[in-house]
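Take a look at subunit A:
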Amino acid sequence: MGLHMNMSFRYSFALAAVMCAGLSMAATADAKTFRWANSGDVSSMDPYARQETFLLTFNSNIYEPLIRRDKDLKLEPALATKWGQSDPTTWFFDIRPGVKFHDGTPLTADDVVFSLNRANGPGSNMGSNFVSVKEIKKVGDSRVEVTTKYPDPLLADKWAALGIMSKAWAEKNNAQNSADMTKNEENFATRNAMGTGPFMLKERRAGEKTILVNNPNWWDKPTHNLTEVIFTPVSNPATRVAALKAGDIDMTYEVPPADTESLKKEADVKVLEGPETRVVFLGFDQERPELLESNVKGKNPFKDKRVREAIHRSIDVDAIKRTVMRGQSFPTNLMVAPGINGYNKSLDKRPALLKPEEAKKLLADAGYPNGFEVGLDCPNDRYVNDEKICQAVVAMLAKIGVKVNLLAQTRSKYFAKILRKSDLKPGDTSFYMLGWSPAQTYDVHNVFEALIQTPNPATKKGQFNAGGYSNPKLDALADKIEQETDKAKRDAMIAEATKLYVDDFGYIPLHQQAVVWAARKNIDLVQPADNSFPLRFVTVK
Partner candidate 1 sequence: MLAFILRRLLQSIAVLLTVGLVAFSLFRYVGDPINAMVGQDTSMEDREALREKLGLNDPAPIQFFHFIVNAAQGKFGLSYRTSEPVGRLIAERIPATLELSFCAAVFALFVGVPMGVYTGLYPRHWSSRLFQAVSLIGISLPTFLIGILLILVFAVWLRLLPSFGRGDTVMIGWWSTGFLTWSGLKALILPSITLGMFQLTLLMRLVRSEMLEVMRADYIKFARARGLTNRAINFGHALKNTLVPVITVTGLQLGALIAFAIVTETVFAWPGVGQLFIQSVQFSDVPVMAAYLLLIGLLFVLINLAVDLLYFVVDPRLRSQGGSARVAGH
Partner candidate 2 sequence: MAVASNNPPLLDVRNLRVEFPTRRGTLVAVDDVSFDIAPGEVLGVVGESGAGKSLTGNAIIGLLEPPGRIAGGEIRLEGRRIDNLPYEEMRKIRGARIGAIFQDPLTSLNPLYSVGRQLVETIRTHLPVSMPEARTRALDLLKEVGIPGAESRLDHYPHQFSGGMRQRVVIALALCAGPRLIVADEPTTALDVSIQAQIIALLKRLCREHGTAVMLVTHDMGVIAETADRVAVMYAGRIAEIGPVRDVVKNAKHPYTKGLMGSIPNLGVRTERLTQIDGAMPRLTEIPAGCAFNPRCAGRGSRCLSERPDLMPAGTGRAACWLHDRGGVGRPLAKETIDA
């Protein structure tokens, strides 16, 4: 049947076919088109629209940062040739000469100052990278100086994802600020982009496809050989995998673990895998005197370390790795991943699993001989196999008498439920799954500050410590780590603080999920550990 239809279509639409052939022929000859897909679309072309890895990495192909990360996530010069601290509260950045925007205008220090201020301005989602910043100013034609309120040794790391825009372009198109949700008008920069990067935006159809083309006037020597890049969001994982097998796309980002094995068997496909810097973990409500969602009344079982230990040591992350994750995970006992500054391999050992009787005994000692019931919050579209991991946890805890009621929901609803409120009141959860990566700084302090320190509305520490784990000793150490510049001393403190939360069973780190990408055999690309995907490393054979 298919053949018949094809034939009749072929003839009756010959004219149309000729017409469109003209369109597509124009680009062929030596064209290297790279088609790739992801589950979701880039939410905006504005580089400051949202602080999320995918948007930042996608837009970095068009807008380049002052300092970029290489294949190994090390900092290297991009639009800044030189940078550093002239004194503890002053940073300088020397702007690379001779760089041109896609429209041919040269890059100046004014553009950099404008961009940084825009990133710190209304509508921007990048404000958290500017907490320490006092002033940004131009010093001469090719230097930008930043003064900070207090010494901020990590400023350069934070800004390594911040793309630089053209002041003139933004002003001409009335896009001096990022899109403002409160005004009913569109921001030009939401669907248009014009930077200095290796690729230029040719066509943007939100939710449908985004086409980039090579920037022939790029300042750097291209390591890619692409002339055109077509990005399509394909939300259904099965379709994405099928499209790759069928050769309709050249590469897919975020392959479902279940499909990695079968993709490896495909002759024309290769699978790339590596650990991600994000750690997926479970957290307890250790703050409320009585759990929100439990049959235990009048007390909070998770305040008892024995309960936390029993649970921690009953979760078999290796089994989760084998079946749920199909081998695509790296079990851990720490809240940071290898590759993050402050990761301590010697401490990354999970305590031995308990037999159910042993765990039950711990629970009995804590006063719960018959176990108890508790609700578990879990996203179902945020982390790889998040919901299935939670299901497995439910099964494992059932064996020690802890009846877990799983509530898995889509990310927006899930985050709304579990995260702390604006006044840092605890989130509406008793037991939850979360993932965290210190993606801006690649330093463990970010983890301490956001997740492990006691929530404090005054200092803004512990904003994402949803369950309110608290250890004053650790709080003090973490504050010292922030200021300490001596690496040896700092590492020692980090080790000490790490040991504290490990011994407290404050969290249950599960694993780093693997970053699994798959591509056609004729594609060469680089897979950094932070799951960013710079197109400048892609070549098509």
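Rule of thumb we're sticking to: a residue touches a chain if its C-beta (ideal position, glycine included) is under 8 Å from a C-beta of that chain, and two chains touch if they have at least 3 such contacts; residues count from 1.
The candidate set was assembled so that all candidates are chains of the complex that A comes from, given by their letters.
All of these numbers come straight from a predicted model, not from anything done at the bench.
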Query: Looking at this complex, which of 1 or 2 sits next to subunit A and touches it?
result: 1
- request: Sort out for me which residues of subunit A touch candidate 1 in the complex.
  value: 2, 5-6, 9-10, 13, 16-17, 19-21, 23-24, 37, 40-41, 43-44, 46, 49-52, 125, 127-128, 179, 181-187, 190-191, 205-209, 232-236, 238-240, 242-243, 245-248, 381, 410-413, 415-416, 419-424, 450, 460, 463-464
